[in-house]
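A single protein chain has been omitted; all remaining protein chains appear in their positions.
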Amino acid sequence: MIKRKLSVSPFSKIYKVLLFLFVVLIIWLSFHASNIDFIELIKGLSNLSKLLKQMFPPKFGNIFKIGVLTLETIGIGFWGTILGSFFAIPLGFLCAKNTSPNRYISYLAVMIVNVLRSVPEIIYALIFVVSFGMGPLAGLISITLTTIGMLSKFIAEMTEGIDPKPVEAVKATGSKQIAIITNSVVPQILPLFIGYYLYLIDSNIRTAMSLGIIGAGGLGVELVFHMSLFHYQKFFGILVIMYIIITFIDRISQILRKGMLDGTLFRQKKTKTKEIIAASSFVTVGIVSIFFIPTNLSLFAKGGMNIVKLIPMYFPPIWVNWSNIFIRILETLAIAVSGTVFAIIIAIPLGILAARNLFHIQWIRFIVIEICNFFRSIPDLVFALIFVSAVGLGPFSGVIGLGLHTAGFLGKIYAEAIENIDLKPLEAVQATGAHFFQRIRHCIIPQIMPSFISNSLYIFDRNIRASTILGVIGAGGIGFELVANMRSFEYNRVMGLIIIILLLIIIIDRLSSYIRSKVV
Amino acid sequence: MIKINQLKKSYGSREVLCGIDLTVQNKEAIALIGPSGSGKTTLIRTINGFVVPDEGQVFIDNVLLDTNNAESLRQTRKKIGMIYQLFNLVERTSVLHNVLSGALGFMDTGISLVLSSIGMFQKEYNEKAFEILTYVGMEDRAYDRVDRLSGGQKQRVAIARALMQNPEILLADEPIANLDPKASQMILDLLNRIHRDKGIIVLTVLHDVIKVKDNFNRVVAIQNGSIVYDGLTKHLNENELSYIYEFEQSEELVFI
Partner (left out) sequence: MFKKLAFFAIVVSLGLSLVLTGCSTKSALLPPANTIPTNNEPVEVRETSLVYGIIPHENPESLLVERKFFKEYLEKELGVPVQIFIATDYTGVVEAMKSNKIDFAEFGPFSYVLAREQADAEVATIMVTKKTNKPYYTGYLIATPEVATKLNITTPLEGIEGMKQLATILSNHKKEFTFTFTDPASTSGHGAPRFYMNEGGISNVDDWFKKVGFVGSHDASILGIQNKTADIGATNNNNLELLLQKGKADTSKIVIIWKSPDIPESPVAYRKTLSSQMKKDIVAALLKCPEEIIKDMGLARFESTTDAMYDDVVKMKNYIDTIE
């Protein structure tokens, strides 16, 4: 009886050990494939310190020009999000099974949304730079499309998760579909929606910074200009400005999101001064930035016509040299795996140091949290760009770029996971006379592991998306083929690569959400 | 045998224990009652060294409990099982894992320490855990996650964890305070059964006097850090009973 039970245990040792060995094998092979060489890393770090010396002190050049570009960047992110939400709101309700007029429309809408959000912004931008010309318009449209995908999915998920009772009550009055949505669904999802919306604006401004790298407007253009010409001091100056802007926007959006959550925002007599300042500066910056993005309709029309002209040229997609594509895909996966492992290695100490319940030294926590924010605020493409200079072209610089950027995210998430640990079992196990390591292993690790695994997988998922485009700046992966073909206007090949990238992202997305659902 | 000698403890200016003397003989089952804040939890926690008294001593089997010596404290703790009001289980892991963690104190040398620190248990512990789970009636839930269980079931798992230690003393800190009446009775029956079968000391903190009268022979009542009654439950007279009822009621009022 007992024996039988032991054998059917889902946690059977062999399965666990094998899984563990495979994960180790994959990581090792990924390191190998992304050319991670520790001698190289040390050499790279010494190059980096040389590079940093060349970067100091930062030079800001033409302040007026940089100011214009900064506002252009904010404009791309801010108005791209707003433009996207016009399409995303109806599309989201069409996706959600409980508000969609019928099943088939819902399927179709979900499919569109999945494709829209799976294509990395940079790929959109690469396509639109060709038809709209260089400049912020291409960036704006790229952000808009991704926003439609992300926001629609969010709205659909929220709508499907609402309390059905009020909906039924409104339905019972014989209202039309649109009235049902506005009266029973919207009030339920509004607070969460606004929170996510603020987050999207914040993250889209960050994305807009890196879109400039391929010429789609904003500060990134200037960044790449100085990088290409090895003007390190000016490059660093732009970097400093990027960091300041992103931190500023991030703080404002944090204050507003917190106000939303606590219910103090926009309530008479309850709104805090801090929130008023945050909200008004947010709105002001947003409105001012509209003057720095092109609202010229003729430009838009011309680009639109170009797209219509170009679309047939992308078809049929062709695939040449499968073995090369295959190698590039594996390289992409290897970069994502190694980048994630790199991020985890950096994030664990950051998370431990930033956790409120472990360390009581306030200033250390403060510094560590700022380090996390710094990592988060510099886009991975920009990090990779710096490391291309330090460790050279190739996957390794991509790995470091991804690793550093996502370590900022993970550090914060790990800190939260550690802060949520229930310390009661720790005492219970201590009462049995357990050793320190046993206590950590059997009380702390089981509690943080699910959050650890699911968030690391989430980051891995994100890193796959990001690593497909690192090739844009020569940091390895399939993005290199994409850019090279785009630059030589091999549209059919570009389409073939986009389809491959899309499939890759969707497969990994499904796989990771399946594993996450098993873990939590 | 537990011998407590002139035990004093204060938190800041508040005196929680003011000179407690208590002796528990081997194989004895005792209920410890008193209003909240009376010091009963503090008292029970001094027995396995989670609270360090300001003055006085605790002897376990005539050996002084030395909270400064980590290794000897650990050895003493191995003899004392403890269960809690809020169960203190690792919610995300399986029942079996929680029960096995009760044996961690015994895997303290060589290979078993290494194995248990990376999360592996030897087969004999596995078999013993199943034996104990069968004893508490939870063997069919061994692979379920703890957060899927009801309160009564969780407390049975917690008792199973304590039994993994083969304890000589079982401390129960308000084990039924968070349970419904049916589950409460089940847990008290189980504690009684353990006391009968294993012949160990069971020291239970409670505040339901009826439950005390029905399930225990000896009762110790504490108020404001001093023992106000120590004797057989059947000798608890009406006056004392009503006095205890009074604080029970006032306590409930405070809770509401």
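Brief remarks follow.
Per-chain numbering from 1; labels A and B assigned in written order.
As a convention for this text, a residue touches a chain if its C-beta (ideal position, glycine included) is under 8 Å from a C-beta of that chain, and two chains touch if they have at least 3 such contacts.
Quick caveat, the model's predicted, so the values are computed rather than measured.
Considering the complete complex, the chain that is not shown touches A.
Note on the undisplayed chain: of the listed residues A:Phe225, A:Tyr243 or A:Tyr314, the one touching it is A:Phe225.
Within the complete assembly, A:Asn62 is the residue of A:Ser49, A:Asn62, A:Ser280 or A:Asn420 that touches the hidden chain.
Residues 15, 19, 22, 25-26, 29-30, 32-33, 35, 37, 40, 47, 61-62, 65, 129-135, 214-215, 221, 224-225, 227-231, 234, 302-303, 306, 309, 320-321, 324, 327, 330-331, 333-334, 388-394, 471-474, 480-481, 483-485, 487-490, 493, 511, 514-515 are the ones on chain A that touch the missing chain.
One rule holds for everything that comes next: only the chains that are shown with their structure count from here on.
If each chain is reduced to the centroid of its CA atoms, chain A and chain B end up 49 Å from each other. Those residues of chain A whose C-beta lies close enough to touch chain B in the complex are 2, 5-6, 9-11, 13, 422, 424-425, 427-435, 437-439, 441-443, 446-447, 449-450. On the chain B side of its complex with chain A, the touching residues are 48, 50, 74-78, 80-82, 84, 86, 88-94, 97, 101-108, 113, 116-120, 126-127, 130, 139, 142-143, 158, 161-162, 164-165.
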